[in-house]
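Some chains have been omitted; the remaining ones sit where they do in the full complex.
The letters A and B name the chains in turn, as written, and every chain counts its residues from 1.
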């Protein structure tokens, strides 16, 4: 029974793909980015004792969770608000060139996955404006892509991808993401 | 007094529409989708007793709500995180071809309306990548549109619309949405 269902699903999926555009060869012909920047952001989660250092905090959790401990299993349902420093290298103590601000939420019981809505906010003499991101983060993969859904200031109306790599992941309280921002629409 | 205010509002709105581009005839000349796919997603809300089957959970609620019961009136203020199976037909037991992951929140006291931020995530040999969605869901209407704000992998840089239909809605604990994804920008 389950096998039949899977067979039918495979067939339907095959038809689905065929009925969409046939230009599968074109998928690899991606344009070159018109702008590219690599930044790191550093997230220190509030655990009830580190109010001075924390850059993020759990603000919502499922019925079985609380706001100073990440929920089990796999943090499912925890929503975190963050204001993380953005640096040009992977050194937490480097001078920030901007902030990553917004939220992420953990959304799977079986493994670690997250969904992000946030912005890189720049406000220096060299760089002004914001890049706005949204998308799913399949954390257990080496690299994964979010969408750049818009931008303001120096990033007016931009679109593109952000490729995330987990650069460090320590004791549930600190992580560092390398973000390779590739913009394909620039103005 | 209220009548005067309404009259002025109507006049201002008329001016607003006139001052925007006059190409109202063009509104109907929508392009054809470059890709189209129809999927169903199935949401089973955690109610305190169904941890095994639940695919979603209330993680935030207003002061008068809690996390195992939908708030009254009209669930206003409840935020739900979900990891729902995506199927090609409306059978909950069909083999999933992907997951719908993210959140929705109920945002009106008078009737049921919601706001969604989520992704369709594909990770099979046939289909890889994600489609990212955002927008308002006017639940009481037969069909309503969200925005496709970006995509990754096989859906690199896509944009478009997702037309939602409530395919089933049972006892506050299960709903099934039919999602007709029409992509107008493909790469």
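Keep this in mind: a contact is a pair of C-beta atoms (placed from the backbone, for glycine too) under 8 Å apart; a residue touches a chain by one contact, two chains touch by 3 or more.
Just so we're clear, the structure is a prediction, and the values are computed from it rather than from any experiment.
The complex is a homo-oligomer: every protein chain shares one sequence, and counting across the whole structure file gives 3 copies, of which 2 are shown.
Criterion: only the chains that are shown with their structure count from here on.
For this pair, chain A with chain B, the centres built from the Cα atoms lie 20 Å apart. Chain A meets chain B in the complex at residues 2, 5-6, 8-10, 12-14, 16-17, 19-21, 26-27, 30-31, 59-63, 65, 76-79, 105-109, 113, 115, 117, 134-136, 138, 144-149, 159-161, 184.
Residues 34-38, 46, 48, 57-60, 66-68, 79, 81-83, 87-89, 91, 93-95, 97, 99, 101-103, 117-119, 121, 123-124, 126-127, 129-130, 132, 134, 149-154, 156-157, 186-187 of chain B are the ones touching chain A in the complex.
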